[in-house]
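Everything on this sheet refers to the single structure shown next.
Note that one protein chain is taken out, while the other chains of the complex remain in position.
Which chain is which? They are A, B and C, in the order written, and residues in each are numbered from 1.
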């Protein structure tokens, strides 16, 4: 509910010039926090192995001028861990980029929805998770599979529709899961993963374990009925689940202002009785920190949190989408906020990332991807008979 | 989003004693506003025909201490109009009470969901509407049909399943509508009326008329996916629709605290980019005033409003429900807040309602209901052949 | 000698016994907790099993099923209740896309042992949205199983089988039978296996295939035909998907004539599939066309006059049997 008697949107939402994107138009709000890439995480890791002080973390984007309600969770990351994070960012970027190439080469027939430009969200949210924790990714979150333990070979096979893929060729993309690794694989239906996430979290509550569920959705998917039903149930049962909104400003071609009359999906959390916070989704440490806080709450019975990560996808909706609905300028601005470049600079500035280590990591990444592609290329197709198996247990 | 770092519900929602209802337990909040029945509307109509001053209306319940954002709309009601309102309250109460009796007598086989105790909502919301405006009622809102112009005979026939009913016996209750009178009749599916309401409102926007749609739902129905999709669309298109939540504290047997982790459904409006306000739903003038404000906004292109009316149903969920899930004390408290009694006292105190007029109104009401029952009783059943007609146009 | 229970009590007994046996079984739905369900099916269970195994859900059918799927993935066996089968349309996507395809898309590495209980059927004055028989939609969708008991015995035994089945099972319980169908129900584990029909009456002249609330009027009609020297074999399908081809074929091979009776509408009701399968696989056994006697292709009206006009009953079944016998 609003504070003043003014119609809430009268000033905020005249027919906005489609060329004038929000982040461009309002550098003083969202742009600021992520525009200043150099400031990323600087205050977070006070010394290479030090404990950052609470409240000194990277500025979360604070919609409507409110302070985010998630406590500035202290965290400590060793050089090793920071480099591991870096590795994941690199690996996931490389995986998506290779997929994009493979589509152009006609070698992958599957719909490919890259998360290029959004990697900080997957890495920041998954980095602190346990094996027992569950992730419920959506279409751009291929990295969650890798970070939770699925091999690049299996994922690449999945994209190729090979028998060695997670679904044995039954589907591609992320439409398969691995229960032992705590990965739920959704259908294509946006938002349909969220009630399932709530169900998984319900079992953790029943078992009185302190495991958590991390569930992902785009800002567009937050308009689906299932989103509402799931978050409401999670709220009323105070389930151990963290809802991660990847607000990349567009749902396919539709900019957020044409699909909802709010600026921050995070405000929706209030309607379900828990906290929502909007953060810089291109800052892997900010995402990590916010997730830590939300996960800590979930583990200690304090219920769900909605963490909205502001970000942007560099590619089209799918590899077949030319994305004419946005401007080059807009894309350029967001490319300047590349979560990878900024984290590279940060780690270099901290002397965590040396030339030697960079080479080492890049080699590891390249060979992992090369190996995966080779494996998937040579992997067998499923047998035709398998079109009708695995329907019933 | 919350203001503080505290878990939002840690204090507010321990497992609440089922006997300790919110309105009983917290007289300082909600109880206050409607507990003091004698204050109803006193300040609203400053003199019998006077113009009440803005800001002097009955206190809306102000959740979380915020001021409701709907401007205190000035209104002026003549004695005649006040008595008309009174008539409607009486008629709707009498209709439901007679239905209840008919069920007990085995004369009505239909599921009957009375709105006894909630009449102020229907009367307050419909009183200022035009013929061209649309209402989209739910199961307890039989009065909306009457106020929009359906005869008591037709409504009673509908409950009897007679050929003279709105649906010609195809269904009972409110599962039929009258387009010419601006009444949409929903299915049983709770919340399914709301996307339809948005569609009706969309046509008013397309036509640039200033007609509005008033759509109703219970607090329980606000957990359905359709609620979310409809309100979001209405928000983004700034449609001329007023969403009326009848928060009667229960969805069938389930108290609100077991179905949502919030106290005021009105807060959900924020997630859709428009204003929500919670008011005393047992005060017909408060409802009228809030609706006036919301309707005025809708008519002038300022988009939707959610008006949450706090109320209580006296009977069980249906006439077959013994309602053991609530206490006699709770019911007694709410009966003391009877929207009819309080309005009677108010009108008497203002010398608007004299003994003579009361008798006159009661006679009119009784004869309308008697006539309707007699008509419906003697009305023909539909012809068996009509089980398969009217399927296709 | 087992006690007599009503169909409704038999359902409750299955739930209670299964929940006692297996801590992974739990119930969720609207008003299923302290209130005991709209029809009283879960009455008293809240006291024994508490709030976390008898979960009162918000009005959110899609979430009711979605949450069940999530729990099932972690080894639970949720029994979800739709307050009326009609509202299953609100949970449709979670059932037909999420649950039905999960094992397939997981490459066989997971299963979804959920049960969706759906109080269906008419003849109770429920009108358009409290009388539906939505089984065909789910029979049509690969990956689901569908059952529809007609007796108290089967209500219990099939629910137990459904709960123990590793697949999503839609369990249609007929509202008309709740208190009207009564019969002997053994205590304990008398499982009625999914996929096996029951021959309710033996006969040599006509096979009558039916299920749910249509079994009783079918038997009544069969008795009448016996007076006319036509012996009707009445098969209660019990499981609608996968239906018991073997039993159906065996009977039709014997009788050479078949009538299908169901309360669902005609077009693409289960009868269509049964007829088509008999056509394809037992054409040469048929001395007459397989006939269907069903609800007409219309909605379920409230008015008793209209509803009775639509419902197949002993009279119309008798007529159909006579026509078929005389073919």
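Quick notes on this structure:
One rule holds in what follows: contacts are C-beta pairs under 8 Å (C-beta built on N, C-alpha and C of every residue); 3 or more make two chains touch, one makes a residue touch a chain.
Note that this is a predicted model, so its numbers are computed, not measured.
Among the displayed chains, contact with the absent chain in the complete complex occurs for A, B, C. Summary of contacts with the chain left out: across C:105, C:200, C:238 or C:262, the touching residue is C:105. When you scan B:85, B:200, B:244 or B:307 for touch with the missing chain, the hit is B:200. Only one of A:128, A:143, A:195 or A:220 touches the chain withheld from this view, namely A:220. The hidden chain makes contact, of the residues B:125, B:144, B:167 or B:342, with B:167.
Contact between chain A and the absent chain runs through residues 18, 109-111, 161-162, 167, 169-173, 175, 187-191, 220-221, 223-225, 251-254, 258-260, 324-325, 381-388, 391. Seen from chain B, the chain kept out of the figure touches residues 165-168, 170-171, 175-179, 184-187, 189, 192, 194-203, 205-206, 225-226, 229-230, 232-233, 236, 389-393.
Of the residues in chain C, those that touch the hidden partner chain are 86, 89-90, 92-93, 96-97, 100-101, 104-105, 128-129, 136-137, 139-140, 142-143, 241, 265, 267-273, 275-276, 278-280, 283, 288-292, 297-299, 301.
Heads up, the rule we're going with is that only the chains that are shown with their structure count from here on.
With centres computed as the average of Cα coordinates, no chain lies farther from chain B than A. Separation between the centroids of chain B and chain C, computed from CA atoms only, is 38 Å.
Counting partner chains per residue, chain C has residues 57-58, 60, 62 touching two or more of them. Across the assembly, chain B contributes 223-225, 258-260 as residues in contact with two or more other chains.
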